[in-house]
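Every protein chain except one is present and positioned as in the full complex.
And now, subunit A:
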Amino acid sequence: MSVATRDRVESPPERPRRAGGRRFRISENVAGYLFLSPWLVGLFVIVIGPMIASLYLSFTEYNPLTSPSWIGLDNYVRLFTDDPRYIASLKVTLIYVVVSVPLQLAFALLLAMVLDKGLRGLSFYRSVYYLPSLLGSSVAIAILWRRVFSGDGLVNSFLGAFGIEGRSWISEPATAVYTLVALSVWTFGAPMVIFLAGLRQIPDMYYEAASVDGAGRVRRFFSITVPLLTPVIFFNLILQMIGAFQAFTPAFVVSDGTGGPVDSTLFYTLYLYQEGFASFRMGYASAMAWVLFVVIALFTALNFAASKYWVFYGDER
């Protein structure tokens, strides 16, 4: 998180001191908390309270009809030793995250590079490419996706035109998750817009100096664009990764809520939903939620640790 917080908190409001400032200060303190009060209530009642409660519930057996009974670490032990569906969901989710995030970002960066050249109609292209990002998480698109990748769907008629025989991508366990990866890649527009904004902040003079020194296009890309863009790449990576771990709607709709075929689209959150809200094993689902939380935190921390080696902040030169 240090990237996000850096420079944000650092400038306390510089309020002119004046006579009687002490009284003013007290009221500013009170005013601050008054303005903050809706958020503070929400923080404690809707966020922190439930967080603590779900941590507690994760050590219990609980459904809404009974009161929770303490079973210690049993839920966690069962998750990793006695629940093949859970392991399957963990695997599917990891595959989804590890494949879809880099692919989506590569697309986003590539298109941002193509668009960022004083292109005519830039804002038009940007809007068109961005549109899927707005629609991508909707049920309507998931329904469409089911159709597009079905046996007689668009993808296969497209492949058929080249004489390639397709298959029913959605109903085959080996390919089902990749249709969801494709959906995620389809929404590359949002990170692309962020890349475009980042590219715009690279001063022209770097490119000019490099050209004078005889650097070609490829060299300029790898020696100027990529290093100076690494903070933005990193930001997008974290953002998309956290989002990908929590993907739910497409998997739910594409598989009719089952996570099938053969659990091949059983995303973590989908299994959590099934356990918590279909089977009402709420203690078990709480344990799943906390493991997810830890996994996301771990991945984020790993990325921050790794970022020291590849993310380049201008001031470290």
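The criterion applied here is as follows: contacts are C-beta pairs under 8 Å (C-beta built on N, C-alpha and C of every residue); 3 or more make two chains touch, one makes a residue touch a chain; residues count from 1.
Convention: contacts and distances are computed from a predicted model.
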item: Choices "Carbohydrate ABC transporter permease", "Quaternary amine transport ATP-binding protein", "Transcriptional regulator" or "Alkyl hydroperoxide reductase" - which one is the UniProt name of the chain not shown; value: "Carbohydrate ABC transporter permease"
item: Sole contact to the chain not displayed, among A:Val77, A:Ala106 or A:Leu135; value: A:Leu135
item: Touching the absent chain when the full complex is considered, from A:Asn75, A:Ser184 or A:Ser286; value: A:Ser286
item: Interface with the undisplayed chain - residues on subunit A; value: 1, 4-5, 7-9, 11-16, 25, 27-33, 35-36, 38-43, 45-47, 49-51, 53-54, 57, 64, 114-121, 123, 125-132, 134-135, 137-141, 143-145, 147-148, 152, 154, 157, 186, 190, 193-194, 196-201, 203-208, 211, 217, 220, 232, 235-236, 239, 242, 245-246, 248-249, 252-253, 256, 269, 272-273, 276-277, 282, 285-286, 288-290, 292-293, 296, 300
